[in-house]
Structure formats: structure tokens, C-alpha cells
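See below for the structure under consideration.
Other chains dropped; remaining ones untouched in position.
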Amino acid sequence: MFEVEIYISLKKTVADPQGLTVKHAIESLGYQGINDLRMGKLVRLQLNLKDKKYAENKVNEMCKKLLVNPIIEEYSFQIKEI
Amino acid sequence: MKFGVIVFPGSNCDQDCFYVVKDVLQQPVEYVWHKETHLNNFDCLIIPGGFSYGDYLRTGAIARFAPIMKEVINFANRGRFVIGICNGFQILLEAGLLPGAMLRNVGLHFICKHVYLKVRNDKTSFTNQCYKNQILNIPIAHNEGNYYIDESGLSELHNNNQIIFQYCDRDGLINKYANPNGALDNIAGIINRAGNVLGMMPHPERSSESELGSTDGLLIFKSILETFNKR
Amino acid sequence: MKKEVYRSLGLSDSEYKHILELLGRKPSPTELAMFSVEWSEHCGYPRSRGYLKLLPKKGKYKTLIGEDAGGIIVDDLAIIFKMESHNHPSQVEPKQGAATGVGGIIRDIFTSGARPIACLDSLRFGMPDNPQNRYIIKGVIDGIQHYGNCVGVPTVGGEVYFDENYAGNCLVNAMCIGVCSKDKIARARAQGIGNSIMYVGSTTGRDGIGGCSVLASAEFKEGEEKRPTVQIGDPFMEKCLIEATLEALETGYIIGIKDMGAAGLTCSTSEMAFAGGVGIDVELEKVPRREPNMEPWEVMMSESQERMLVCIKAGKEKEIEKIFTKWDLNAAVIGKVTDNGIVRIRDKGKIVCEVPSKDLADAPLYNMPYKKPKYLEKLEKLNYKAIKIPKDYNQILLELLSSPTICNKAYVYEQYDHMVQANTVVMPGSDAAVLRIKGTKKAISATTDCNSRYCFLNPKLGAQIAIAEAARNLVCSGADPAAITDCLNFGNPEKPDRYWHFKNCIEGIIKACKSFNIPVVSGNVSFYNESPKGAIYPTPGIGMIGIIKDINKHCTQGFKNKDNAVILLGKTLDELGASEYLKVIHKKTAGGVPRLNLDLEKRVQKTVLELIEKGLVNSAHDCSEGGLAIAIVESCISNKECLLGAEISLYSRIRPDALLFGESQSRIVISCDVKNIEKIRKIARKTEIPLEIIGKVSNNSFKVSINSKIVINLSKEVINNAWRDSLTKNLTKGD
């Protein structure tokens, strides 16, 4: 069994107005020194598989097929046996 | 001319499209359930607006895998008419029938209001009842209408006259003030290279009767009918 | 049973004693939990039912009353509607609180067999200059747009008021309207011994059972984390549920159906049994669940969203199940109808509840003490002379136009899909929304109204004005006012001053309804709207619908053509009390509420309706917050594509500020072709209402003179700028 965390975010070349808005909101609370802020998606799932390599392949597939739109997004993930 | 309206769970403009085709355009029309695996002699498919699968992952991302979509793709590849409106446009993008992707509106809000569109190409199967640079009044209602495509894709769209509608102001000026959602080059609607698949964010089915304040949307349905009847 | 247990469930000592007497034994934990919600204000209305009974039930149209939502019959159609509050959840989790409020009211409508065709939302917040308030305001709007847009029901109208007294307790009242053929109305009851009880929709989790966690610590396990009382709405599921339910109702095999709202299964089982005069047996382990190891009372109390209970003709379960599974929804037979009038719940064979439905559903009724609050006497008296008459009316007008309660609300309603279903003929931005009914010439007009400052200063009159104003708004769109739903938001009813407000508001509603011959077909009570700073203003929100006979004869508030005559119908009195002007400019909430002559009001409305039906006017707009000056400005700049001005000449002996900004009732500003003036005059003479030609529409500036002296002269762009983006600017501060 694996616990997977997939991080999906907009490509650097794509503007992220939501990130900007959140950055301003934080700054208006008086926090300084935020250089860059980008919003993304987090997908947490448990995979009932045995082999780690195989599981990684599957996660990559899911991302490419469904979870991520490569025109605008990029992703990375972490996988951990539990 | 026989129309089909695809129904995904979460579609919510399916009944409006159905109504306009049947009662205003007065053409035969049927619903097509997303779990179907074959299509019944349709001449034109409408992929309606709404929130297929709640738009829960990304707009259109899940609907694109519905069983019926294989058939829709075949249908389009055979040169038949497909029109995707709003969520339907988003689904066509995800399915790869049209190039590009949709981002969230720059203002980060859902926007529902009447906007003006400029007809950039009046020689298509979907716009032959309009004249070039005609200004149409058609409403939008979406959260993700910020059209995006990379540079080479964009110049390809321009070079092939695939940009059909651009957001403009009442006087036809295309500028950032007339851009409701941040879409690249004010793009509101595009067609594929072959010219048989149209995707547009505005809702022609909401502006096809004078009671609702505008009949400009009907021009699009009438254009398809005209193309079909001429064939 | 330990006192602490039932007390923290909200039951009093005497209520617990009453339960012991009813049962003749000690209640099980499940039963105790069920009694506690059924007898709460939320379900059983023990502190308000006595007064609610008095609301008029008959009017111009045949009424349908007594189910979850009520309605009227118009020709062959049933128009069902209701308004409900979701204040407390929205205060703690604005987005989801508001979203689930919308979801709940929509379910009430389609479980009556009607397709939801429109929503409205009546909102009250603290001032937008405070970041905490802004967070709530934006979150609530986001929740409404998120849910409403996704389920495909247009949000066509509503209201937003801002006042500091709502800062600690916002109000989110959502209204939904549905339509069906009158012989397709579904009932919220179980009937027919042996028929099946089916559960449909989303799974059951431990949502919203926070209040009952005491049962766990007392009887079961210790120290469980207190559950949030906010649920996450799933508009996608609800959209599927709407379609599946309406499809299932078409079969004719559904005997009864009820939404699982507050208190979920408890409410739906006991109330469906009670309404049908039957009993219901339920096997709890058949309930589709999201979480393992749920205690029986957790399942019974869960407030998981998007679920319903259905009573189905025996033998037809498979057919109904097929429809729901087609939409990928859960459907499970969990019980059956019995003849003994008892709600009997078994969990893995063991009986955990066995109570007559009547005992649960027929909550006790309390007489509450009431008393007029002392501070009112001081507030009522206002020394007008002490209020300085301003010098620069230009500045005052601009300040009012940009004040949050008066300014343009497009920031709100443009985030709502107000056009889906393609029926919206008059969109938000006019006095009332207008929806066509496809296949007929008729249309429905809808509005929500309540000036709670009036109700605070004079509840009885304030409530009457809320109804008069709602009717006036409908009339301005060309509709004949037909029926209302009310959403009664008040503070703690156990405090006599709060209860006095409640009682007087109800009396006001009754008086106005009788006068207009309008029934109250549905409604909702929300008490305990308090924060550490005190109670909210009493806010009896009124949702009203009207019928337009011929859709081609509707009207909107904006001026259409330059050189049209501007006419004021009704009379401006020398009154300033309780006005927005006093509050915004002079920082005063005081004075007598504007007078209301119901007879004059009705004649003004009748006149305007006749004028619209005869096609004699080009616009109609009532005077409300901000008075005559604001009403005329709004008519000038309603259409942002075509701003207009006006030249207005007033002659009067009352104070200029009262003349411009006072909120005298029963006034409507119309515009018309000059050639129609005489015809209009004749009709007004017949109905004996005051009529005054006060100027004309222009293409330039907005100019007002009083007794031939110019007091306001502003370009149409300047007034437009003050009004149009003010709310957006206020709310995006700090972004």
C-alpha cells in the first residue's frame, strides 16, 4: 500500500492571478518578504499496490491522462509505502 | 437536419439548447446520454454548457472520458458538425478536438453578463449568416473562459482564420477593456482546421429569442442549417 | 439519564420530564437525540408556531400550504416557492455555509415535484470596510455562485444590506421558486401500509452532529473531536438528484418524498410518518454510509447533504432504483410503512428507537413573554430641527450613491448565472426579476425585500412596509402581487424584547397581507441571531412573487428615451426618520418610520399596473432607500450602455433633504412619452392618487431644482461612477 501526494501547479509561463491575489491579501495583513506565490492543487490518494516502481508508473499515467493538463500545468509527486 | 445534444451529468444548458433547436430553429433534436456508445444519424452535435462532473478536477477534464466521447471524436473526424458551448468548448479542448486550454478568469470570479463579439471569419459553416466584423450581442456565464494557447499555436490560429469570435466593445473595438476574462487576443470562439468543429464560450442559445433581449445567437444555428441545406 | 446530557442537547428539565411521560420509560440515546432536534426551534418551531398559525393562508390564487414548501396554482401550473436561512453556518464558514443553504432550499422545491426555475438571495452583512466582514461577504457570494451556478438554477435577484449590527451574525436567506403541472405535485408523507421507504442521494457521514457529541462522551467513548457543524455542499450531486427525482416522480410510483435537511433521517422519517398518519420501520444498517463504525444516533442525526427519503409503491422499488443509479446516485430500500404510527429504528436487529411519530413531530408549544424594549422610546423621538440642513447636495447625493447599501450590486449578481434555463426576461438590476413560463404568455416576477432598520424602530410598521415594498417592486415590473414566503430572522426568543419584535413583525405581516389579499404560503424562522454585541435588527425577510398576464407587457426601472416625461405618483411627506440618508450622512439610526397608508399604497400600485398593462409607460421604479433623488438617478443610469440624465423641478415646502432623500412610502417614478401624459393623468384621477410631472429625461446631466433653485447638477458620468463600481472597490480593498 502506498500513500501518494501529487502536486499540480500552473506552468511558470502561465500567469497565476489567484496566486497574486493571495500574495496581496497576505501582504495586506502586514507580512513582508513574500517573493513569489503560486497556487496549485494537491491530490492525496492511497494506492493498494505492491510494487513501488509499478505504482509510480501508474501515478504518472493518471497524471498524464487525467489529473494534469500539460498545456498549462506541471506536476510532481511523492510516494511513500505505508 | 437532425441535431443531438449530449448530456453529461452536470450539464445544465442541455435543455436550453434542445429548446432552441426544436422550438426556435424548428429542427428535429434528441438528447444523447453520456454513457451511450453509438450515435444515431445526427448531422450536428451540440456539447452544451454546464458543469459536467461538477468541473471538479478541471473544466471538461472528466467529461472528456465519457463513453460517448469516442463517438463524438469519430463523428468530428468524419467532418460532421460539432459545436461546443461554454463547458462544451472546454470539453472539446480537453478532448483535443480544438487546440489550447482554458484558465480561470483573470478576475477570479464567475462572470455572467451580455458581451459583444466580433465575427472575425464569416466564411465558416457556423457564421455564414453573419457578415464580417459584425458585432453580436451574446451573453457569457463562466468561471474558466480565459483562453490560453502557446505562441506558435496562436499564430497558427491566426494564419488559418480559425479565430471566429473575439470579445469587443459596443463599437467593435477589441481591447483589454472589452476582454471579460483575460482570454488571449480576446478569443471567444475558435474552429478546428477542417472547419467543422466550433468551440465558443458565449451562449448563443440564450440569445436566440427577442424576449430574452437578443437574437444574435440564432445566427449561429441558422448558419449551420444553411450550410447543411446547401450541401 | 444525567442532566448534563439532555441539557447540552438543548432539552430543558421539563421537556425531559415530558419525554419520560410520553414514553413511559427512559429514552434510548438515539431517541433522546431525536427528540432534541425534533423539538428544537429548527424543526418543531415550539416558540414561533403559535404565531405562524395566524398568518393568512388565502389570497387571490388557490394556495398549496402545509408541505415543506408552499405555493399557488395559476391556470394549470403550480408555482412552489420558499425562503430559508443559513445564517449561522455562513458566519463560521461563509462559502460552504451559503452554498449548503442554497442546496437545501433547492431540494425543498424539487422534492415537491417542481423543477427549480430561479433562486434569489437576501443578504445582510457588517460594513465592507472591515476585513473580517469582507471575508464573510466574499465567501458567502462565492458559495452562492458556486452552488447555484453549478446546479443550473439561475439566481435572478435578491438584496444586500450592510449594517454594523450584522457584523457578528450575517444573514443568508436563500429563496427558490419551482414550477410544475398542478397534478404533479409531490407530497412529503409516507402512506400505504407495506410500501417501501427508500434512501436516495449522497452517503451518510458524521456531518453536523457536533451538538450531539455529548452522547458519545456520556454513553460511549470519551474525548472525540467535536465535529464541525458545517457541511460541504456538492452541487454536482444535487444537479443529478434534481434530474433523477423529477424523472422518478414522472413514473407515478412515488407516494411521498422529503428532503433530509436539518436532522436528516430523524426529521424525514418522523415527519413523513406523522404527515401520512402511519408508522415507519427502518433498518439502519441499510443506510449507505461514508464512514465506518457509526453509532445509530449518529446515523439518525447526520446532516450530510444531498440526500432524500422516498416512499415508494411496493413492488416498484427496482424501477425507481434504476433511475437513480442511472444518474450514479445511491438508492437503497431502508424500511417500510407500517400501520402503528410508530417510528421504529433497528440497528443490526436491535431496536434503538420506538416512538410514536406524533410525539416526535408534534413539538410542544410555548407562550413566550414579550416586552417593548426601553431604548426604543428614546430612538423614536428625533428632533428634526437639530439635524443640520446640508448646503451641498451634489456631495450628499454622491456619498449616498456610493454607500454600500445603495450602490450598484452588479458585483454580486454578475457572479451568479442569472440566465441559465433561458427564462430570465428581466435580469437583476431592476426592481424585480421577470421569468417567462415557456409555453404560456404568462411570466413570474419575484423579489425579496425588508428594511430591517424600519423593523428595529417600529417592527409592526416595518414588516408592513417590507410587504408593501415587495409588492411595489413587482408592480413596477408589471406583475400582480400574488403570494409571499417569509424568512423571519430574530435574536434570542427567550429574551422578551427580542420576542416583542418577533410578535410585532408577525402582526405587521398579517395586517399587510390581509390588506393586499396575499397569502403567506411558506417560510422559515431563524432565532438566536446574536453576537456578543447583541441581537441583529429584527429582519423579517419577505420573498414575493407576482404574475404577469402577458410577458410582452412587462416593464423595467431604467429610463428609455430622452425627452420622456418624468412623473411621480404618490406623495412626498415631510419625513426623514429611519432613512438611509440619516444613517449615512448624519450617522443616526432614529426617528419615526415612514408612514404607510395601505389604501393609498394599493391605489398607487393598481394605477401603475394598469399603466404598464396599457403600454403607457416606458419605465417604473419605486422610491426606497435614498428616496426620490436616488430613485431618479437609478432610472438614469440603469443601462450602462446608454446613460441618461434628467431635468427635475420640484416645488414644495418640506425640507429639501426630506424632499430629496426622505423615504416616504407609496411613491413610484415613471417615465412616458409626452403624448401619453393626459391618458395617465386621467387614470390617476380615477384612482385618486397624487400625480406630479416633475421633469423630463435628458441626454446630459442630472439636474434638480427645488422651488426654481438648482440644488443638484452633476454629469451623468459622475453619478454613474459614484454608483457603479463602489461595491467592487470596497470589496477588493487589500487584494
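To keep things simple, chains are lettered A, B and C as they appear, and every chain counts its residues starting from 1.
Here is the rule we go by: contacts are C-beta pairs under 8 Å (C-beta built on N, C-alpha and C of every residue); 3 or more make two chains touch, one makes a residue touch a chain.
Just so it is clear, the structure is predicted and the values come from calculations on it, not from any experiment.
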Chain composition of the complete assembly in this structure file: A x2, B x1, C x1
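In this text, only the chains that are shown with their structure count from here on.
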Averaged-CA centre spacing for the pair chain C and chain B, given as whole angstrom: 35
Chain A and chain B: spacing of chain centres that average the CA atoms, whole Å: 30
Distance from the mean Cα position of chain C to that of chain A, given in whole angstrom: 40
Where chain A touches two or more other chains, by residue: 21
Chain C-touching residues of chain B, taken from the complex the two chains share: 9-10, 12-13, 15-16, 19-20, 49-51, 53-56, 109-113, 139, 141, 143, 170, 203, 205-206, 209, 211-213
Residues of chain B touching chain A in the complex: 57-58, 61-62, 65, 94, 100-101, 103-104, 106-108, 148-150, 182
Residues of chain C that touch chain B when the two form their complex: 145, 149-152, 234-237, 239-240, 327-328, 413-422, 424-425, 436, 438, 551, 641
